[in-house]
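For reference, the structure discussed in these notes is given below.
Apart from one protein chain that is not included, each protein chain of the complex appears where it belongs.
Each chain gets a letter, A and B, in the order it is written, and its residues are counted from 1.
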Amino acid sequence: MLKAFYHLLVRDLRLAMRNRHELINPLIFFVLVVSLFPLAITPTPDALQAMAPGVIWVSALLAVLLSLDRIFKLDYEDGSLDQLMLSPNPLMILVLAKVFAHWLLTGLPLVIIAPLLGMFMSLPAEAITVLIYSLLLGTPVLSLVGAIGVSLTVAVNRGGVLLSLIILPLYIPILIFGANAVDVAMHGSSVKGQLLFLGAMLALSLSLAPLATAVALRITAAR
Amino acid sequence: MWNWIQRFSSPKHFYSMSVPLIKWLSISALLIGLYGLYLGLFVAPTDYQQGESYRIIFIHVPAAWMSLFVYMVMAISSGIGIIWQIRLADMVAAASAPIGASFAFLALVTGSLWGKPMWGAYWVWDARLTSELILLFLYLGYMALQSAIDDQRSADKASGLLAIVGVVNIPIIHYSVEWWNTLHQGATVTKFDTPSMHIDMLIPLLLMALAFKLFYATIVLMRTRNEALYRDRNRRWVRELVEKL
Partner (left out) sequence: MNWSEFFNMGGYAFYVWSSYALALVIILANIVSPLMQRKKVIKRIKRTLKREQLEREQL
């Protein structure tokens, strides 16, 4: 079982490495969207600071949303998704491997580049640290919950807007607590509660989302 | 037992069974609703803080309760449909969505009409209004997914799963929105909270809520009948029935 998990993970990572430009697209998107805000509103540090947590978190969320397709789309198109479902290993484990690969390829790079954006938005150092923690805990949840949505819409033509319609409402709690953690850290208060909530969401979605995704994949494959 | 459930939940059986149900449900919804309206508009005293404007509560709160209730019904019957493969449950879920969405919309608009005299603005990011808005989004997502998939069976299953995921998320969303709201709007006391309500206001409110639920039951039966006809259009019972009409 662990072996299957490992093999699928390595396979997905390798496949992604073959077209690297697709890998950095969400990253570029993330940086681009965040830099639009100073241009659209005002470049004064005070104003930037006030909106930075929200802007960075919303942009990260949209970047993940845009890349969600990657979890299952190709596998669905070339038929390897059906193969996965025939495998004797529990589908949940395989789903978990695919989601983990997705997070390593999009969520983690977003976390790594976030300090740069924090500097763009003139966030103080302690807020940047919390930004990293909150993204580290929050982006896996985005991938896990997003996987449910992708597995439901992967067979729908032009399912992109549909996917955001069904997934964005479910992202709201993560957005609220993630952005608030950064905001609170900026004002020097304790962010333990917010990070604990994000951690709890991670634990919850880690245990439930793969199950829902597995059911959703079987529904999609049954047509 | 199992056979009995199977037989009882067959669309054909449901179709004939539902006729008297619809009749009695609609009559009781109408009577209770009219009595509730009478009590709410004529008997209930004027609120000493909000004046007459509080009478919107008799629409707003039942609509909000109902939109949440209908989502629960949708999720539960979707679960029954997915686990036990009972087609009738899928039909009930699909038939519920537009009703629930329309009442979520009603709750939002009446909330904003109530907010204008109370807060001085049509829209304030109050915790309840925000949660209701997100609930409306959940409904719209469900309906969009349902209509995007051509194959009826997998459309039911897919949107049903989404409803279940949504129901798991509703308490989390509600809690986080409430928490977010206390942080940012400590100054605005939520006006929709009426902790100690006059009994003459509470009774019409509960009557209206009951009438709304009975109304939902009536309409969902009517819609489910249509779904049954449409989905079974190639089966004998529908053909024989339609020929007689």
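In this section, a residue touches a chain if its C-beta (ideal position, glycine included) is under 8 Å from a C-beta of that chain, and two chains touch if they have at least 3 such contacts.
Only a predicted model underlies this, so the values are computations on that prediction, with no experimental measurement involved.
In the entire assembly, the chain absent from the figure touches the shown chains B. The residue from B:8, B:84, B:125 or B:230 that touches the chain not shown here is B:230. Set against the missing chain, the residues B:56, B:91, B:135 or B:201 yield one that touches it, B:56.
Screening B:14, B:69 or B:114 against the full complex identifies B:114 as the residue touching the chain left out.
Residue positions on subunit B in contact with the hidden chain: 41-42, 46, 51-53, 55-56, 59-60, 63, 98-99, 102-103, 105-106, 109-110, 113-114, 116-117, 215, 219, 222-223, 225-226, 229-230, 233, 238-239, 242-243, 245, in rising order.
Everything below uses one rule, namely that only the chains that are shown with their structure count from here on.
Averaged C-alpha coordinates give centres for subunit A and subunit B that are 32 Å from one another.
Interface of subunit A with subunit B (complex): residues 148, 152-153, 155-156, 159, 162, 165-166, 168-170, 172-173, 176-177, 180, 197, 201, 208, 212, 215-216, 219-220, 222-223.
Within the complex, the subunit B residues that touch subunit A are 82, 134, 137-138, 140-142, 144-145, 148-149, 151, 153-154, 157-158, 161-162, 164-166, 168-169, 172-173, 175-177, 179-180, 183.
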